[in-house]
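Got a structure here, written out as C-alpha cells. Questions coming.
With one protein chain withheld, the remaining protein chains of the complex are depicted in position.
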Amino acid sequence: MHDPVSALNGQSFDGFANIREIGPLGMITLRCNLDEKPLAATLKKLNFSIPEQRKIMRKNERSAGWMSPDELLLILPYTEVAATLAGLAAGLAKTHHLAADVSDARAVFRIEGEKADQVLAKLCPVDLPKLALGELRRTRAAQVPAAFWADEGGYTLVSFRSVAGYVMGLLRHSAMQGSEI
Amino acid sequence: MSTRLATGGRLIDRSTRAEFTFNGKRMIGHEGDTLASALLANDQMLVGRSFKYHRPRGIIAAGPEEPNALVNLGRSDRMEPNQRATTTELFAGLEAASQNHWPSLEFDIGVVNNYIARFLPAGFYYKTFMQPRAAWKHVFEPIIRHSAGLGSAPKEPDADRYEYVYAFCDVLIIGGGIAGLQAALTQGQAGKRVLLIEQTAHWGGRAPVDGDTVENEHAGEWVTSAIDALKTMKNVTLRNRCMGAGVYDHGYVLANERVADHTPGDGRPKQRVWRIRAGHIITATGAIERPLSFAGNDIPGVMLAASLRDYVVNFAISPGDRTVVVTNNDDAYLTAIALVEAGLSVPAILDARPQADGDLPNRARALGIRVEQGRGIASVKGGKRVTGVQVCLQAGEGAVMEEIACDAVAMSGGWSPVVHLWSHCGGKLTWSDHLSAFVPDPDRPPRNHDGSAMVSCVGAAAGTYRVEDIVTAAVATDVIQSNDAENTPAIPPIWVMPQGAPIGLRARMWLDYQNDVKVSDVQLAAREGYESVEHTKRYTTLGMATDQGKLSNINGLAVLSQALGAEIPQVGTTTFRPPYTPVTIGALAGESRGEIFQPLRRTPMHEWHDKSGAYWEPVGLWRRPYCYPRNGESHAQAVEREVLNTREKLGLLDASTLGKIIVKGPDAGRFLDMLYTNMMSNLAVGKCRYGLVCNEQGFLSDDGVVARIDEDTWLCHTTSGGADRIHGWMEDWLQCEWWDWKVYTANVTEQYAQIAVVGPNARKLLEKIGGMDVSKEALPFMQWADGTLGGFSVRAYRISFSGELSYEIAVPASQGAAFWEMLHREGAAFGAMPYGTEGLHVLRAEKGFIMIGDESDGTVTPLDLGLAWAVSKKKTDFLGKRGMERSHLADPERWQLVGLETLDGSVIPDGSYAVAAGQNENGQRNTEGRVTSTYYSPTLKKGIAMGLVQNGPDRMGEVVEMNKVDGSTVQARIVDPVFFDKAGEKQNA
Amino acid sequence: MRRYSVFAIAREALRYHSGWERAWRAPTPKAAYDAIIIGAGGHGLATAYYLGKNFGITNVAVIEKGWLGGGNTGRNTTIIRSNYLQDPSAAIYEKARSLYETMSQDLNYNVMFSPRGVIMLAQTHHEVRGYQRTAHANALQGVETQFISTAKVKELCPIMNIDGPRYPVLGGLWQPRGGTARHDAVAWGYARACSDMGMDILQQCEVTGVRSEGGKVVGVETSKGYIGTKKLGIVVAGHSGQLAEMAGFRLPIEAVALQALVSEPIKPCMDVVVMANTVHGYMSQSDKGEMVIGGGTDGFNNYTQRGSFHHIEETLRALVETFPMLSRLKMLRQWGGIVDMTGDRSPLISKTPMGNCFINCGWGTGGFKAIPGSGWAMAELMAKGEPGPLAAAFSMTRFKEGRFIDESVAAGVAH
Partner (left out) sequence: MLILTCPYCGVEADETELSPGYEAHLKRFGPGATPEEFESYMFARKNPKGVHFERWRHAYGCGKWFLAARDTNTLEVFGTYPAQSPEPPADLIAKIKEKRPDWEGHK
C-alpha cells in the first residue's frame, strides 16, 4: 500500500477566512433504499446511523450524510474503508444496494474563521443563515458541484478531485483580504 | 461661470482637497464631491460632444439620468470609457477626459455635422448611401462608424477583480430615500428579513436637499435617526453604493455594488454583483425630472431644475450667476428659492401655467423673485454656454417678448416615476393625467413564482410626491402600493414650448441630448408611418443612448402621440430592459477570469505531464496531453516518435479521463441490454466486451468497454467526454421510465487513475514490477483481474485501443502519480515513453477503430460504421432500435465506413468530401462521401484515412475523388479500414 | 412611391422634411385576398415581397398582431453568414446572403448590409477538424469560406486574445462576405416595398382562428373581423405552435427564450463578426459603436421574452476571456426573444396537414440571416403549392423519416 496523496497535498490560504485542503478522508457512496431494515442494522454495527433528510450525522470519526432518498455518503478514516466495505457487503448481502469507495474521487476543504460564511456566500446559491444545524447541502460552488456542512466553527466543503485546483482558486479569490462583504 | 460658493454644501468636506485632472488640466475638489460637482466648481460646464451632430454638451443632471457628462476615466489597465460624471465619486488622483471629439473638446471638427443638420434628419441613412453598392462598406459606413461611438476602447486587460455574492431576504427594498427608509423600518419592525440597497453613497434621497419635514423633524435628522434605528435591527441589512440593476423572474434581483470605484487600487474588488433572491421587492426608486422642449434646450448651462438645486445645496456650487427658471410645476420654485438664499440671482421664473399660486410660488414672490405666468422660452441664446433666453407666451408661436441675459437655465417639465424595476419583469403601467406620467398599475404587478405580486412601489416611484403621503404609504406593513397621486398638485402637460412652435424652433428642441433626437425628428417619424413607439424609437434612436431614455422617453412619446393625434396611453410605452443603468461587464463576469475562468479538470498525473513538457489539448473541461515534444521537436515529429515507440517498444498513456460507471443490481443486466445496442447481460464474470450506446434516434452516442465484475455488477467505461452524460442518461431512464427496476449506478470516474501500458514490452514491464500474473493464459485479451503490481493494488484490464499488447491498469487516484512514475522508472529499460491523445488517435486509426466524435457526429448509426456485429438482432428492444428502423436510417444507400488511401501516399485533408458527378438542383456539387479521420501513419509511412462513402463496403478498390479547398481533388482508393495487423496478432499476444 | 436618394433628402431639407410620405400605408382589411401571410416580421414580409416580385401575386395581406418587425426581427444580433455544413442549409443561407448583397438597391431602402466578414473561432482540435470539414463542404456548395491561421485571426481582429490560457485560438473559419445588416431596416424596407406593390400590411390585427372547409383553409378570424384567403402562410416564429393549433396540427417545435445584449457605444475597435462556440459567445460592433453580443437559450419552454440571467453572465465570462478589453465596458441593455426550435434545429418551410396552409418557422436562433432566402423559398412554395429546390429538404415529413438537417454535427452551431 502506498501513501494516498490528496488532490492538492494539503494546500492552504489565509485570507479573511482560512482555507485548508484536508484529507484524504475515507468516503463510501452507499445507494440503497434507506427504509431497508438490514441497512440500519448494518450501519449501526459499523458505527454509523442513518441521517434524516439532508442531514449529516457525526459520531467520533464517522459521519453519514444524506445525499438523496436512496444515497448516503459515509465518511470515515481512510484506512478503514476496505473493512467497512466488507462489512457492508456482508450485512447487505441480501439487500439490493451499491457501495463504492469514492475516497479518492473527492477533495475536501475546511473554511474557517468568523466570516467563513461569506466565502461560501460568494460561490453558492444557498441561503446560509437558514442552513439547519447538521445540514448537508448539495449545491454548486461557482461552476462545479459541491456539498458542504457547518461544523466546529467553520465549514467542510467537498468537491470532485479533478476540480480541486479550481475550487481552491475560487476559495482563495473569495477569501481575499479586503473583500469582506 | 460656475464656481464653488463660500459656504454650504451638505455632502462635501471642505477640510479635504482632492486634486484631479480633466483633459490634462489640474483641478481641485473635495471629498464628497461627484466628478460633475467638482467640474462645475472649476467652471467646467462643457464636458462632451453629442453623438451625431457633435454639439457642445454640458452637465444637465446630477444623477444616473445624466446623458451628457460621460467621460473617459483613468488610463491603461484602469481606463474606463463612458463613465457618468454625475455618479462618479471624486477621489484624489482621478484622471478624466472628455470624449467624442477631434482634435479637442473646445474645437471639434465633427461639429460640421451640426451645420448640415438639416440634411441629417432622423433616419436619413435609410434613404441614401445606396449607390454605388460597394460604397456603403468602404466609404459611408466607416465614416458613420467613426463619427459615432463615444469613448474609445480600453487596450489593456482589466487590472481589477470582481466578485459575486448571493443574498436572500424576505423583503428587498431598493432606494434609500424617505420612502425606502420608512419601508425598511416598517418591514424590519415586523420581523422580516430586510435588505435595503441605495445606489448612492448617501441615505435620504431628495428630502434633505429639498428641506422637507418628516414627522415634524427636519428630513436630514429624520434620516439619521432612521439609519440608526435600522442599524440596531439584526434582521435588516443596509447597503449603499449598491444599485438595483434588474428585476428578474421569481424574485431574482441583480444589484451592482461599487466597492472600490472611488478607491482604485486599494486591493478590494472593484465591484461586487449581488444575486438577490427576495420574497418580495419594494421599489422606492424615486422619480426623475423631465426637461422641457424649447429651442436651444441643449446649450451648456441649461440644467434640470432639481439637479441644479442639488449642486447648490449638496455641493455648494453656483452653476451660474444669473439663472432663469422655466417650469410647469411648483417644484422648480424650490430651486429659485435655493439660489436666492445662496445669494445668487434669479432674474425670472417663467411658468408655463396660466396661473401659479401655490405655497412655493408665493414664497418665491415673497423673496422678490419675478414670476411670469403663461410664459415660456422661445429660444436659448448661446453656443458653448448659455448667454440669455428669449421669452415668449407658452400659448403662442414663439414671438419674442423679451430677452433676459443669464448664464444658466433651470428647467422642469414635471417628474417621471422611476418605474424601470417595476416593469423589468412584466409590471404594467397606467397613465396618470393628473401627474402627466406613467405610474405603476398596482392591479397588474409582476408575478412571483407562486403567482403573488412580486414588486410594489412606494414613494415617488409610485407617483406619491408629498412626504407625508410617502411616509403613510411606507408605514403600511402589508406592502400595499401607494398610488394616491390625487394629493399631489397636478402637473399639466407641457410637451412643446411654446405650444405653437414653428418647425424652425422644433428642429432645435432636443428630446434625446446624447443621440441628438429633436422634436422635429419624432414628428417626421410619425409622418412617415413609424407610428408604434418602438418604430419611432428605433427610427430616430430616441432613448437608445446610454441613459436609455431616462430624460427623453416620455417627452418623445408625448410628441409622438400629439403628432398622431392619439392619447399617450394609446401610443403606449417602450419596454424597460435591465439594467437600470449600465453595469460593468467585468463585474457581470464575476470571479470567472484567468485561472478560474472555467473549472479545469486535472488527472492525478497532471503535474507530471506539465513538467514533462506536454502540449495540452482541451477535452471537455479536462486537459489531456496531445503529445510530449522533446528537444525542439515539432508536434508532428513528437507524435510520430510516440506512435513508433509504442508500436515497437512501450507506450504509457494517461487514460484516467475515461468514464467509469458501476451498474449494480438484480436488473442491471436487463438494464444494460436496453442501454447498449449489443448484449451485456450474458457477459461472463471476469470478461470485457466492447459496447455501443445510441440515443433514441438510433444515432451513435458513446462507446466503451464493459466489464462484468460479479453476478450483479458491471463496470461501464465511457469516452472522456461521456462520463457525466452517460451517467445522467442512465439515471434518466432508471428514474423516469423503468423506476421499478432494481438497479443502482455510481459514477466512479475520478476514484481511479487509469494507465494504458501499451506495446510489445508491456507484459515485460508488468512482470518486472511484479505482483500478479499477467501472462496470456492468466489474463487473456478482453479479460480483467484484480491484484497488485509493484505494491499497488490494481485492477488490470486486457483491452486495447491501439492494436498492441495492452493493459489498462486502474489504481486509486491518490496513488496514480506514484504508480505512473514507477512505470516510467521501471519501464525505462524497456523503452517506455508517454504518448498523448494524437498518438492515441493515430494508433487507433491504423487499426481501423472508430472514435466517437470523429467517425460519429450525431448523424451516424452503428450500421454506418460497419458495427452491425455490435447491434443485437436478438433483442426485442434497446434504446435507438426503433429510431434506426426509420426509412432514412435504414436506407441501403447510406454512406458507410471504409478505409481510404491516396494513390500518391499523401494525407487526405481533414474534412475532405468525396465528389460525385454533377450538381444538385441548388447548384451545389454532388458528393458521395467524406473523410472522418485522416492521418500520416508513421507505422506504414503513408497517409491513411477512414471515411464514409456511399455503398462504400461494396466498392473496395474503387478510386474516389476527394476535394481540396483550392478546388482540386486528390484520388483515393477505397480499402479495408483496418490498415495494420488485421489478424490481431499483436493485441492478442 | 417616392424614391429615396441623397437628392430627395436635399430637396426635403429645404422644407424641413415636411414632404415625406408614409413608408407604408395603413389600410383597412379587404374581405378576401389571394394570399394571407400571418406575421409581419422579416420572414413574413419577405415572403409577401417575393410573392409579388417573383410570381406577380400582389393581392396579399400580411397580418401582424403587434407592429411590423417587432418580434425577433428587431431583437437579434444581425449576423449574416452562410458557412453552413449541410447542403440544404448552405443553399438557403447562401441564397439569402446573396440577396442581402443587393437588398438596399432592390428595396430602395438602405438596410446597411455590411459584408465585414465573419470568423468562427476554432479553439479545440475538434473544432479545427469540424471547421475544416465545413470549409471543404462550402467549397463544393459555392459558399466562399476558408480556414485561416491564428495569425490571420489576430490580424482581422486585433482586440482578441489569441493565446488565452484556456482555449488558445487555433484558427478560424472565415467568411469574408458574411457580416451584418440593420435589422429594423430589413423589415421596414420590405414593408415599404410590399405596400408599394399594393399589398396590405395589417398591423395591430391578431389572428384568433383559422377557418377551413373540406380540409382546406379558406380564411382567418382576426381581431378586425373575418378575412378570406385562397392561401395561408404562417410565419410567426415563436408563436407557430399556437397558430398550428388553430389550424389543427402539431409541430416539432419548442419555444424558448434567447437573449442578447449590447454594451455602451465605443469608437470602432472591431471590424469583423466573431463567433466563439467553444466558450459560447459571439460579438460584433454596430455602426453606433455598441458591442452586440449574443447569449444562450434557456432549456425550458418560455413565452415571456425574458431569459434567465445566468446565460448572460456565462456569455460575458466567455467574451471577457476572449476579448479582455470588454471587462471595463458596460452592459447597456439586455433583452430576450422567443425562438422556435425544431427537433433538428433546422427550419420548416413546408406544406402542412391542412390544405392551402403553409408554414415557415423553426429558424431558432439564426433566422435573421435567412430572411430573404426564406421569403424567396416560402413564396415559391405558396405560389406553386409545392416546394422548390431551396425548400424541399425543409419539409415537416423529415422527422418521420429521420432525414435530419443537423448543423450541430460539425463544430458550428446555428446562430
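For the reader, a short list of remarks on this structure follows.
Should a chain be cited, it is by its letter among A, B and C, assigned in written order, with residues numbered from 1 in that chain.
The rule is short, and it goes like this: a contact is a pair of C-beta atoms (placed from the backbone, for glycine too) under 8 Å apart; a residue touches a chain by one contact, two chains touch by 3 or more.
All figures in this text were calculated on a predicted structure; none of them were measured in a lab.
Among the chains on display, the ones the left-out chain touches in the entire complex are A, B, C. Per the touch definition above, the residue from B:155, B:447, B:742 or B:764 contacting the chain not shown is B:447. For chain C, the residues touching the absent chain in the complete assembly are 239, 241-242, 250-255, 298-304, 308-310, 342-343, 399-400. In the full complex, chain B makes contact with the omitted chain through residues 248-252, 277, 426, 447-451, 696-697, 728, 731-732, 735-737, 739, 876-877, 881-883, 885-887. Contacts to the hidden chain, counted on chain A, fall at residues 53-54, 66-69, 71, 125, 137-140, 145.
Note that only the chains that are shown with their structure count from here on.
Comparing mean CA positions across the assembly, the chain most remote from chain C is A.
Between chain A and chain B the centroid-to-centroid distance comes to 33 Å (mean Cα coordinates, whole Å). Taking each chain's centre as the average of its CA atoms, chain B and chain C sit 22 Å apart.
Touching two or more other chains at once are residues 592, 595, 598, 600 of chain B. With touch defined as above, chain C holds no residue shared between interfaces to two or more other chains.
Remark: chain B residues 51, 78-82, 118-119, 121, 124-131, 133, 136-137, 141-142, 144-146, 148-158, 160, 246, 248-249, 252, 254, 425-426, 503-504, 507, 520, 524, 527-532, 534-535, 538-539, 541, 544, 546, 548, 575, 577-579, 582-586, 588-590, 592-595, 597-598, 600, 617-619, 626, 697-698, 838, 853-854, 857-859, 883, 886-889, 909-913, 915, 920-925, 927, 930, 963-965, 967 touch chain C in the complex. Residues 161, 163-168, 193, 259, 266-269, 272, 275, 277, 591-592, 595-596, 598-604, 621-622, 662, 664-666, 713, 742, 744-746, 748-752, 791-793, 812-815, 817-819 of chain B touch chain A in their complex. Of all residues in chain A, only 1-7, 24, 29, 31-32, 70, 96-98, 100-106, 118, 121-127, 129-130, 142-144, 160-166, 169-170, 173-174, 176-179, 181 touch chain B in the complex they form.
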